[in-house]
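Contents: one structure, followed by commentary.
One protein chain is absent from this view; the other protein chains keep their places.
Now for chain A:
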Amino acid sequence: MVRPLDFDSTRLPSPHTGESHEAWRRTVRAFVDREIAPYVNEWDERGEFPRALHRKAAEIGLIGLGYPEDYGGTSDGVDVFHSLIASEELARAGAGGLIAGLMTHGIGLPPILALGPEALKRRIAPPVLAGEKLIALCVTEPSGGSDVARLKTRAVRRGDVYIVNGEKTYITTGMRADYLTVAVRTGGDGAGGLSFLLIEADRKGVSRAPLPKMGWWMSDTASIRFDDVEVPAENLIGAENQGFAGIVANFNMERLSMAAQAIAFARVCLADAADWALARETFGKPLAKHQVIRHKLAEMLRSVLAAQAFLDHCAWRVKNGVTPVAALALLKTQASRTMEFCAREAMQILGGAGFIRGCRVERIYREVRVMAIGGGSEEIMLDLAARQSGL
């Protein structure tokens, strides 16, 4: 049977999802259609989206997805596929900055819930999951992001407080965040000297500056300096010098979610390019009837379906309690390459129209690099997989 290419037809039916997943997809889709899609162009041009969107997203359960009920989340009956559906449906709006900005707590909060003392969890998680407070994750530094084990920001214990000095950069939601989950050096060199510290952004000695960038305009990205910032010792997340494992654990889930987004962005490119190719006529027939163009579309579909199957398989393993580190690293690379390829081909098919601002493909094209670099660059992912394969 003929099935035209659109966002839904380019997704393989999943054996891992059931009724509650479809119900959740319906909710997120309606939310995106009503509260997000009509405004994304305007928000991106303006360089920000309304803060109130966090609260609205919390009301439908999007912000609390996967987090314990005790802190205001929803975890009963929820699995990793509900969360991937959220990533996918948000990506359908074709604006990565929105996901980065709206869902920053997805990287900022887990270290606290995984490692933090109960009092800290109770203080931080509920307002974040209600969409009232924002939290950012600060790992990357001006001297480097890939080589996490060598980060330099230092926290020195003095009685009941830590004194923090250093600088973080490329921090998503860094400008707006109320709380910062900061990777700091509390011990000696290397991975064994790292800890996580929760730093309230309004503490004396914290200064931040926005960074203009190639894409993701509506999400703020900041450089953050810490000059003799005093932080109470009870803000230490987990045991001292045990932070590295937390950083790594966080990366695995971030990679899965970024892969889901990247593949969904590729589907958006494919759907928009297919629509255009059917409607636009050149040399007396629709673009889609020229072999060069229809094969581009078929190649895009091929790469999307392959990446999608890989994603579902990795997610299924995660759901069953396995963390396939190498596979997740390769999946992220597969996904960003798929997005890159589809964004490129869609731009070619749209021709000049794709180069004009205001369409989804144009924006996604500008967002390819951050997906291939952030959360573990392609090079680092491949090297990680090589190491995990004994090379």
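Throughout what follows, contacts are C-beta pairs under 8 Å (C-beta built on N, C-alpha and C of every residue); 3 or more make two chains touch, one makes a residue touch a chain; residues count from 1.
One rule holds for everything that comes next: contacts and distances are computed from a predicted model.
One chain of this complex is left out of the view, and of "Recombination protein RecR", "ABC transporter ATP-binding protein", "Electron transfer flavoprotein subunit beta" or "NADH-quinone oxidoreductase", the protein name its UniProt record gives is "Electron transfer flavoprotein subunit beta". If you put the hidden chain back, the residue from A:Glu19, A:Glu118, A:Asp189 or A:Asp202 that touches it is A:Glu19.
Touch with the chain omitted from the figure is made, among A:Leu5, A:Leu65, A:Ile107 or A:Val184, by A:Leu65. Per the touch definition above, the residue from A:Thr27, A:Asn41, A:Asn165 or A:Thr323 contacting the chain not shown is A:Thr27. Residue-level contact of chain A with the missing chain is found at 1, 3-4, 8, 19-20, 22-24, 26-27, 30-31, 59-62, 64-65, 74, 76-78, 82.
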